[in-house]
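Submitted below is the structure of interest, expressed as C-alpha cells.
With one protein chain withheld, the remaining protein chains of the complex are depicted in position.
Our next item is subunit A:
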Amino acid sequence: MPIKSLETYLFERGLVGAYPIESLKNSTLGIDINHYVSRLLSYKKEQFLDAIGGFPTSLKMYLESDLKIFKEYKITPIFIFNGSMTYNQLESNGYFNASAAEASASSNLEISLGSGSPPGSSTPKTSKELLLAQRHRGWTQWSNLMTSNQSSYIDQPIQPQEPFRYNSVIELKRYQSDLINYFIDHDIVYQVAPYCSWIQLAYLYDNGYIDAIYGPTDCLLLKNIEKFILGMEFPNKDFRFIDKTKVLKDFQCTHEDFIDIAMAVGNDLQSSTLPPLQIYPNSKIFDIALEMFLSTGTNFYAYQLSNPIKEESDKYRQRYEKGVSSLKFMPVLKTNGKVELYTYDGDNSGTSSINDNDNNNNDNDSATNIKHKKDTVSTSPSSSSSSTHEIQSDIPNDVHDFIAQQLPSEYYFYRSLGLVTGKLFDAISTGIYPEEPPLDGGSSDSYRELLKLSVDMFKNKDINLLTQPINRYFQMKQIKQIKWFSPNYPTSLINRTSPSLFEKINRIIVKTQDKEKQFSIAELIKLLSESSDISADFVSEEVIFPNSVPMEKKLSTSFDLLSTSMLRVLTQLEFFDFNIPTKSLKPTKLGSVLLNLPKLSIDDKHYDSILLLLIFLKTKVMSLSEDVKPSVRSALSDVTLRTYPQESQYILLITRILTLFQINQRPTNYHGPIDKKTLIFREHLDFIRENMNEIYEATLISSLTANEFDRLSLDNFEWQSKVVRNMPFKLATPNTIMAMMWEFFLQKYLHNGNVKTDALALVATEFGTYKSVPNLNEQFEHSYEYLMQILKVLKELNAIGLFDRKDLKIVEEALEFCSNAIKEQEN
C-alpha cells in the first residue's frame, strides 16, 4: 500500500514530472509488480473475478502490450514480487486471526463508496475488510436479485449488478505462480523479494543491477533513491516520475520529517493511520499531516508518546516504531545469494562485517564493477547526512520483532525463484497458519470439514518436512492453524514426528538420467505404470543425501528431481504403500486407479485435474451429487428446478466436474452470469490444489536442502525454466466459466424444446463469447471429451469400491443427457 493520499497530492502540487518512454531506451527497469498490477487492473477491471475464480485473464493482455513497448525501446524489465510480510503488514492484513474480525465485520459493514463519506463517520478500514465486505455485498445483491426475479426467470440467466471487487487491489499472491510462469515463458527476469519488493528494488538500484525503479510512492521513504517512476502511460508512450529532492523542497521538510509524516498517515510498512489524523478523510490525509507539520512543527512520533491513554499510545507507538525500524532494517536478497538486512549507508562501521563479506564474495563479479562505480557517485550525497548514521548502522537485537524470524537463506533463495509460494515459510516464522475465507465466504460445512482434515493430511507433513532441515528452534516452535470462523480455537500443528517424515520417504527415488524429459504428472504415471516392479525400480538401497555419496548417484536432472518429489508426495497421500524394512513400494487401491490412467487413454493434460478429483473424493467431505450445507441458491431458475428435478441433478454433477476444466479463452474482462454454487465447489478443489502445492513444495525443498540434488548444476534461469516451470499444482484452479456455460446451455436446451442452436446462441450472447471464445462449439466438444474421460475414471473407482454406485449411475445418465444435447446438431 503506498503512502496514503500522497499520490494525488503530488499531482495536485505538480510534483510529478513526465518524460517520454524513449528516454528510458536501453535501460534496465526494476518494476515493483504489486504497484504495476495495481495500475493495470484498476478497480473497474475484472469486477466479477472473485465470483468466478481463476486467473484474471485480462492481466495477460495488458502485460503483453506493455512488454511489447518495452521491447520496442529495448528496455529490460525486471519484475520484483513481494515476499513475506513484516509484522505491521501481517497485522493490518488480519494475518494473526485469519481475517476473522474482518470477515465477521464484512456482513454488517456499510462500505462508503468512494471518498465522499463525511469525515469522522467512518472508522478507517483495512483493505482486507473492504475486500471481504464487497464480496459479501456482491453475493447478497445477487441472491436478492435472484429472489426478486424468481417469477420471471426461466432460462435467461441473470447478470449480477454489484461488482465483487471495489477499490481493492487484486490479491496478487493468488496469481503469483501464474505470472511467474508467464515470465518464464516470455524470458522475462523476475525475482521474489524476501520481504518488501520496493526495498529490494532499492538494493538492486544501489548495486547497479537496474537503472531505474518503477514503484509506489513509498520509494520516497528511501534515502538512496533520488528519482523513481511512479506510473507509465503506455498508450501515450510516456511515464511519470518523482524527483525526491524536488518533493522535499516543495514540502519544506527533511527526509526524516517526511518519514515521520508518512508513518503517521500510513504507508506500506505501517498501514494504519495514527492519531491525530484518523478523523480526517482518507483522501486528504497527507495534505493535512503536512500542514500540521509545517504550521505547528508537529512531530507525530512525539504525538504518540504524549498520548495520555496508555493502551492506545502503546499500540500506535509500536506500530510507528516497527514501521520506521522495518524501513531501516529490511532484509533483502543480496548478490551473494544471502538474505541480509539492508542498511543503505553501508559504508558505516556498524555494518562493515556484513559488507565485507559481501565484497569478498563478489570480487570476481562483474556487478562489483558497477557497484564501485556507483559507490563513488553516491558517497558524496550520503556523507552529508551523517547525523543519522549512528541510528542506521547499529542493528538492534530484536529485528525479528518487527520483521519476522529469520529463515535460512536457502529457503529465501527458493522463494526468490518462485519455487515456493511462501505461505508455509510464513507459518514457520510467525507460528501461525491462517485459513482465510474462500471466495464464496466459506460457509459450507464440507469446506470447513476439509480444513480440519487438511491438518493431518497435509499441514503436519509440510511443517515437519520444512522444519526438519533448519534450526532446532523451529522444530520445537508451536505453529497453529487459525481459522477465520473460529479464531479462538486454533489447531496446533505437529512439527515433530519420529522418525521424521523425510526419513520415511527418502529412499523413494526416481532416476531416469534423462536430461531432455520434461516433468509432468502424466509422464511420471506412465513411467510408473510401465514398470514391472515398482519396488525394485523406485526404491533405492541407500539414501543419497549424505555428502559421501558421489554426485553421479544423486539426482541430476529436473525430471528426476520433480518426479522423486511427486512420488514421495503420492506415497504420503497413501496412493502408495511404502514399507521401509522390506523396501517394498506398492500402489494402494487408489494408487492403482492412478496407474491405470494410461490404459484408459486419458489425455495427458487431464492428469492433474483427475489427481485433484481423486484426492477430493478421498477426503469424503461431500459426494459429487450431494448438495452443499447450508444450502445455497442455485443459478438455475426455480422453474427448471421444479419442472426438471432429475435434469437439475445432472446439471449439478456436470458443473462440478467441469470446475476443473479451463475454457480456452482470450484475455477479457469477464462480465456475465455467475453461480455461487459452482464457485463453492470450485473453492473445495482449489483448497485441495493449494494444499497439494504446499506438500509438493515442502517435499521438494526437503529433498533439495538434504543435498539429494546437484544444486550447482543450474543457474537461476535454468532453475526457473526447468524446475519452477514444470512444477504441478502451481497455477490457479480454472474459473467456473465452462461449468456455467454448460449449466445455462442445458437449461435453455430443456426449456426450448431441445434445440441446441438456440441454447448455444444464448450462451454465446450471455457470456460474450464472440470476443473471448472464438470457437464455442469446439470448447463444448473438448469439455465433453473431458467429461467422458472422468466417467471412465469414476467407473474404475467404482470397481474398487471408492465411488458410490448410485452416484456413478447419475453421472452416466447425466453424460448421456449431455451427449444428446450436444450431438443434436447432426439431425
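Note that a residue touches a chain if its C-beta (ideal position, glycine included) is under 8 Å from a C-beta of that chain, and two chains touch if they have at least 3 such contacts; residues count from 1.
Following the convention adopted for this analysis, contacts and distances are computed from a predicted model.
Among the names given as "Mitochondrial inner membrane protease subunit 2", "LsmAD domain-containing protein", "DNA replication complex GINS protein PSF3" or "Plant adhesion molecule 1", UniProt records the absent chain under the name "LsmAD domain-containing protein".
Only one of A:K45, A:K173 or A:K284 touches the chain withheld from this view, namely A:K284. Remark: the omitted chain is touched by one listed residue; of A:S325, A:T421 or A:S783 this is A:S325. Of the candidate positions A:S5, A:N307, A:T421 or A:Q747, contact with the hidden chain is made by A:N307. Checked against the hidden chain, the listed residues A:S409, A:Q665, A:T678 or A:N691 yield one contact partner: A:S409. Seen across the whole complex, the unshown chain contacts subunit A at 19-20, 22-28, 74-76, 78, 118-121, 123, 189, 191, 208-212, 227, 241, 252, 275-276, 278-281, 284, 287-288, 291-292, 294-299, 301-303, 305-309, 312, 321-322, 324-325, 329, 331, 333-338, 340-341, 350-351, 353-354, 360-367, 370, 373, 376-377, 380, 391, 393-403, 405-411, 413, 416, 429, 469-474, 547, 705, 707, 711-712, 715-717, 719.
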